[in-house]
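As you look at this complex, bear in mind that one protein chain is not there, while each of the others sits in place.
Chain nomenclature is as follows: A and B, assigned in order of appearance, with residue numbering initiated at 1 for each chain independently.
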Amino acid sequence: MAFEYKQASTMEQAMQIYAETKSQNRHPAYYAGGTEIITLRRINQLNVDVTIDINKIAACNVHQMEEEYLVIGSCITLTDVEESNYFPLLTMVCKEIADRTARNKITVGGNICGEIFYREAVLPFLLTDSVLVLANETGIRTEFIHHVFEGKLLLQTGELLVQAFIEKRYLTQEYIAIKVRQQWETGYPLITVAALKMDGQIRVAISGLCPFPFRAFEVERIINNQSMSREERIDLALAHLPSPILNDVEGSNEYRLFVLSDLLEKIIDRLEGV
Amino acid sequence: MKMRRETVTYIGKSVFRKESLEKVTGKAKYTADYLASDALHVEMVKSSYAHATIRSIEIAEAKKTEGVRAIILGDNLPLIGEEVIDRPPLAVNKVRYYGEVIALVVADTIPIAKKAAKLIHIEYEPLTVVNSPLQALEKDAPRLHDNLLDYKKDEGIYPVEGTNIINHTKIRKGDVQAEMKEGEVMVESHFSIPISDHSSMETRAALCEIGESGIVRIVTSSQAPYMVKKIISRDFKVETGKVVVETPFVGGGYGGKASVHLEIFAYLASKAVGGRKVRVFNTREEDLTVSPVHVGLEATVQLACTAEGKLTAAKLKYVFDGGAYADKSPHLSTAGAVDCTGPYKIDHVWCDALCVYTNHPYASPFRGFSHGEVHFAFERAMDILAKKIDMDPLYFRKINVIHPGDTTPTQVVLTSSKIGDVEKCIDRLRELMEWENGQLEAISQNRVRVKGISCSWKNSTIGPAVSSGVVLTFNSDGSINLMSGLVEIGTGTKTVLAQILAEQMKMSVNRIHVRMAVDTQTVPEHWKTVASRGTLMAGRAVMAAADDAIRKLKKMGAIVLRVSEDDLDVANETVFLRDNPKQFVPFKDIVYGYTYPNGNSIGGQIIANGSYTLTGLTNLDPETGAGNPGPEWAVAAHGIEIEMDRKTFRYKILKAITVVDLGEVLNYKAALGQIKGAMSMGIAWAGREAFYFDENGRVLNPQLRTYRPLRFGEHPQYEVDIIKTPHLEAPFGARGAGEHGLVGIPAALGNALSHAINTELKSLPLTPEAIWRQWKEAHNGI
Partner (left out) sequence: MAESRQNLVIVKLRINEENHSVVIPPSKTLLATLREDLYLTGAKPGCFNGDCGACTIIMEGMPMKSCLMLAVEAQGKEVITIEGLNNSPLQQIFIEEFAFQCGYCTPGFIMNGHALLLNEAKPNKEKIKEWLESNICRCTSYEEIEKAILKAIANRNG
């Protein structure tokens, strides 16, 4: 059947179109920035024949400080994040994704829910224990990110990421984000680390090391254990990483560990004393 | 009216490119901009194995698809190729690289063509993949081409029976065996450069239509439209006058579009649909990995010198990864042999340059034509040897520089016209780099700033019997149309030709209309737009045409003014009496003939022409390599300054400097742009560009987000200085300029990094991981 493009102005409408499409044995997808949908379809790596443009849904376009939270809608572009700069760590991470012109189109939701496994935009959300608002046919649910994100967002069929909430107290914490590439300053990440100090503890989230981004809880436990020397902590942390460690054209797994070791040192340098 | 020409000279003047307005307004047309809604579309069906026998191809289902007009297979097609005719246009019986084109689908639209292509089922029987040139040389390596010696080939190519070696070029100068035994100081090292790509911004595209009387019209993004004409005519037996190839603006080529590739598919496709117009267009992935690529090299360099640092002997083995088919790479390996040592005086040189077949995409020329590759190996060895005798690397180069009177590896005796001044380049580089301040400076505990250098030279080896022609016609207002078969691929040479003409005619360059698009029927042939020989060959042809025009103008002028031709001069679009400039006749009154007051008319439109052939070139002797390969050597000295973190091995290039002897500069800003652009390409190639193959010979990084040219913001500060030792055969002494910025850059970078971490780096690309690995290996994992 032929490709179709539809627009939804409300969440209900979006969900309805999705369900209808599925019932016709077709393949729907929500369309925000759409960059991944277009590029992966072109090389036959994505089977989507109905796109449901959600950019007009009001809730997906919220981007503001509320009383206790920063609220970011899933359709907010990465450029918008940078220009508004409500959360400097998020700005710093988003600024390194793709390039500026592409970021005028790539959305926070699209980057987090995409097939391409880096999903770097999720790192600050993982660090800040953010809360996600998801909408499905039966209604809206609010979930603590760590309950619904495991390398990727575990969405039910037809479910839509609507918004993310970050508690305001995180926005002003000390942070560091470093993106290391195979060479120089452009290209996919070799490793991207984002780290934050909260309640005296360093928090770390990593992308590019494995074929999924993750909050490195084990690593945190170890590097916050000041009874060990810095070197001991880093060595031990490197032994407590998820698997697999990527081994690909960007770099080998051994080299990634070498790079991570240096990044952990830089994180400790930056955040330990503050 | 001004009689005497103003003392405006165009030599060196940064005249704006003639096609500037077209390019900045988006109006400039490139091949795929000719949308041809009346064209059928061609989809390439590509091999999913790097080496396999084709057992069967099922096309019945695909053929039934509505909108499909033809499906073409490789049976019954003649072999094609450039210097070796070894390539089936469409793979037949065997595939030899991942992505090799096996069939063509011609259909009404691209989606239909793609749909049908997916319905074509091919059964393969995989064969062992030859995944590197060294593997290709192993005794039990599969033979990619069984009947090497049976292939028709050009002179000067020496395949070795029973191997994967399609060409073996030998340089035997002096007596290397004797010298090496003398107990001099010697180093031996092996260097590796993987395959990479030109990655022009415009991907290749071609259209073809065959008319009723058999006239084959091709429009293509090519550096060699006349070669397209030759190959279609020669290999498909089409009368040569019936092949007309047009090339509009080309969006970069760098050698990759000198090979004939898509045009063959376009021709076959059009033929299969009764001559209807067809269009074939490369996606970026196809352009990178299906169309020809940038050659790789495995090099072993043995270099010897006296204790005082005088080079005595060099023994070199260069093994080029030519890929699945020969195309231009036998010539590439020959070129590598010709200039195998860099610009130094070495009396004893032994070089074996091998071009081998592998199951990789095949190589076309790439900017530098093997010189960048060879210089990486040789100039790294020079630094290693300099270190061994504890000599400053720049001084080591200087005392070994080759001079007029010395001989090259192919035993050409140099003159100051034939070669630029390497020493001057080195001296100037020394100043610009503030070399006296030291090569290495520690900035902090882990960070250092380091300088690396190299020298380079390049001649062309484009073979004897190549020529360039120019035709000039006049417009009724006295302005001139300039037709040259040189393609405007970005070098700005078309504008330079106008400058040369303006200079000779002593008229305004704005009054010269250069025909930008090339068509092989009406525009005289310029062999190929390659080798940095545009200015020399087309420039000389322009000068010859200008002479012809001046002669013809003076002849008419003599009649009109009733004086002797010898007393006339030409300037400001007039022909005038030297002795009394007030006696003149303007061009516009004579370029379309002359009419007397009584009505009698004489003459007609003035048409002038000129051509130029490289003379004195010879093939190389098969045993010694002696011969005269090209007209001149441009030389350069390069420097790279980096800042490096010795703990993480990450580095930034701060400055890139080239001092190049160009003989003369015709358009200063254009020349500068070419030199710097070449340097930029060299930096990206050295630091990041490479194809990564899996064990099945498949390229893993075929997109621009994974195969990464340099991007804005990653560029260093550039400095270029130009030395002027004229090449006396060239227009105003100007040597070739397009490639030289690149040639020594990878070596200079490798030298800087090696010095920074006191580890000899021996492969490209010089990524932090590669450096880390080599450092670890050298320090035994400590």
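We take it that a contact is a pair of C-beta atoms (placed from the backbone, for glycine too) under 8 Å apart; a residue touches a chain by one contact, two chains touch by 3 or more.
Worth saying up front: this structure is predicted, and the values here are computed from it rather than measured.
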Contacting the left-out chain: of A:Glu4, A:Glu68 or A:Glu115, that is A:Glu4
Among listed residues B:Ile120, B:Leu710 or B:Ile757, the absent chain is touched only by B:Leu710
Going by the contact rule already stated, which one of B:Ala62, B:Ile112 or B:Ala272 would touch the omitted chain in the full complex?
B:Ile112
Of A:Thr21, A:Gln173, A:Thr186 or A:Ser207, the one touching the omitted chain in the full complex:
A:Thr186
Residues in chain A touching the chain absent from view
1-5, 33-35, 38-39, 41-42, 44, 49, 51, 53, 79, 95, 98-102, 104-105, 185-186
Chain B residues touching the omitted chain (full complex):
14, 16-17, 19-30, 32-33, 35, 37, 111-112, 114-115, 199-203, 249-252, 254, 283-284, 489-492, 669-670, 672-674, 676-677, 679-681, 703-705, 709-713, 715, 718
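The rule is short, and it goes like this: only the chains that are shown with their structure count from here on.
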Along chain B, where are the residues that touch chain A in the complex?
285, 647-648, 650, 652, 687-688, 692, 700-701, 705-706, 708, 711, 713-714, 765, 767-769, 772-773
Of all residues in chain A, which touch chain B in the complex?
43, 180, 182-188, 248-249, 251-252, 255, 258-259, 262
